[in-house]
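The complex appears here minus one protein chain, its other protein chains still in place.
By letter and in written order, the chains are A and B; residue numbering begins at 1 in each of them.
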Amino acid sequence: MVNLEELKKEASQILKEGKVKYIIGFQRSSNGLLPVPAFIKDPEDADKLVWDPACVYNLTLFLRDEKRKKEKEKEPDERPVGIIVKGCDSRAINVLLQEEFIKREDVYVLGISCENTGVLDEKKLAKKLKGKKAKRVEFGAKDDFVITTEDGQVKIAAQEVLAERCLECKAHFPVIYDVLIGEKTKRNVENPFKSLEKTESLPPEERWKFWKEQIEKCIRCYACRSVCPMCYCDECVADTINFVVTPENFVYHFVRAIHLAGRCIDCGECERVCPLDIPVRFLNKKLEKEAKELFDYEAGFDPEKPSLVSSFKDEDPEDFIR
Amino acid sequence: MAEEFEPKIVAFLCKWCSSAGSDLAGVSRMEYPSNVIPITVMCSGSVSPLYIFSAFNKGADGVLVSGCHPGDCHYIKGNFYARRRIALVKKLLEYVGLEPERFQMSWVSAAEGVKYTQVIKDFVKELKPLGPQKKLRRTQ
Partner (left out) sequence: MEKVLLKKAFPQWVKKLESYTIYSPQKDGDLWNYEVIKNSEAIDLDYLNTVLSPKKIIFPQREVLLEFSTSNEEELKVKEVLPEEMPAVIFGVRPCDAKALTLTDKVFGGDFKDPYYWKRRNSTALVGLTCNAPPSSNCFCLSVDGSPYSKEGLDILMTDLGDKYYAESFTKKGDELLNSAKALFKTPTAKDKKDLEKIKAESKKKVKRQIKDTAKIPPKLKDMFDSPFWDEESLSCIRCGICTYLCPTCHCFDMNDEVTSSSPIQGERVRTWDNCQFPDFTMHSSGHNPRPDKASRLRQRILHKFQYFVELYKNYQCTGCGRCISKCPVGIDIIEVLEKARDYGR
């Protein structure tokens, strides 16, 4: 079990010692189930930190803001930023290191293991609770979640409400950390690309119909891009403001998917934040699968390795080339 | 009399090999279908996915990316990167349901005028039965 007190103690300690500028973590929201980002500067405020199955955000996206802020300052504070990450989030840090967007000394990583479970999917939970509103979720003792509603507490097996990506997780505990809280449990994931099977198995015309319907809904709010830690470009090349109507929406989504090939670590945030429930995650997941199958490449495990599209092997497939 | 459908192919040809190859085909007076709109790029590795999707968006029925053979790239490694990138674009387009025959890649060297004409002839032959590309085309 992850010991929250251990996390709070560690956070408070490094703030007291001045080791970090501030810590990015999770705090209780005044309204709503999901904890919200906290930017903690005072050692006493470390008590605000929380850790529960609703900590779904990928906080590494705030490293981008930190970098921008630092660039504007005349005498920037060179101390690292403390950041609380899950396994998937830590892979994002590796990608940012690999691309030299940040340096290792810029972050102090407080890694938390998801152990045998992961984080929940709010929509799955809402369906399970059949209309009752969940006020709080905690980790249970036996790979289940303890949910507090207005009627009391109920236990649900984690597998039934886990986020889709947790069921295909490749990093159950952070792969890069300065401090690790929780145990390095090994989970067996049979098929890391299972969620793609449904769309992949459709005949091409059906697949097209599915994607057309979904992407037509897009209102170009760019939340999927804003929440992605890897989309850190100051000016996005796919950002042409007039192309609202299909098929132009495709250009934005496809270009983004290709630009994330070999960089997306499947934190699932893009899909969670979409106000119109467009399954954008599948586009990235498909390319993740191709990166593995065609080029044996997995993002976010080794910051020293060259990235997918800036490297090549002599054995790269070329059967499709005339 | 109904007009036969003539597919429009946008071809991104690398300047040092494929574009030169197409020039050789022209200078040697070889006959091949006139459905191609050639765009010379410095290297096949410089072809961004944005160009490809943009071409389909503006109404291309087929898109071809053509570069130097592996090992012969004027910039040493550009075509190797292209090989990876284009593979990913091809897989993505296939996944969303676009006919895979619409997007092709080829290695054509500056001396391969004949190969260039053959690539184009084959491409046009494959595109004709598919009809005009409506899926990614701009409708407004």
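What we mean here is this: contacts are C-beta pairs under 8 Å (C-beta built on N, C-alpha and C of every residue); 3 or more make two chains touch, one makes a residue touch a chain.
Source: prediction; values computed, not measured.
The missing chain, though absent from the display, is touched by one residue of A:31, A:188 or A:201; that residue is A:31. Considering the whole complex, the residue from A:116, A:149, A:226 or A:307 that touches the absent chain is A:226. Considering the full assembly, A:57 is the residue among A:57, A:145 or A:254 that touches the omitted chain. The missing chain, though absent from the display, is touched by one residue of A:44, A:143 or A:277; that residue is A:277. Although one chain is not displayed, chain A still touches it through residues 29-32, 34, 36-37, 39, 57, 61-62, 65, 123, 133, 217, 219-223, 225-227, 241-242, 244-245, 269, 272-273, 275-277.
FYI, only the chains that are shown with their structure count from here on.
Centres computed as Cα averages put chain A at a distance of 36 Å from chain B.
Chain contact summary for the complex, chain B toward chain A: residues 48-50, 53-54, 57, 70, 77, 80-81, 83-85, 87-99, 104-107, 119, 122, 135-140.
On the chain A side of its complex with chain B, the touching residues are 199-200, 204-212, 237-238, 245-248, 250-251, 254-255, 257-259, 261, 283, 286-287, 290-291, 294-295, 308-310, 312, 314, 316-318, 320-322.
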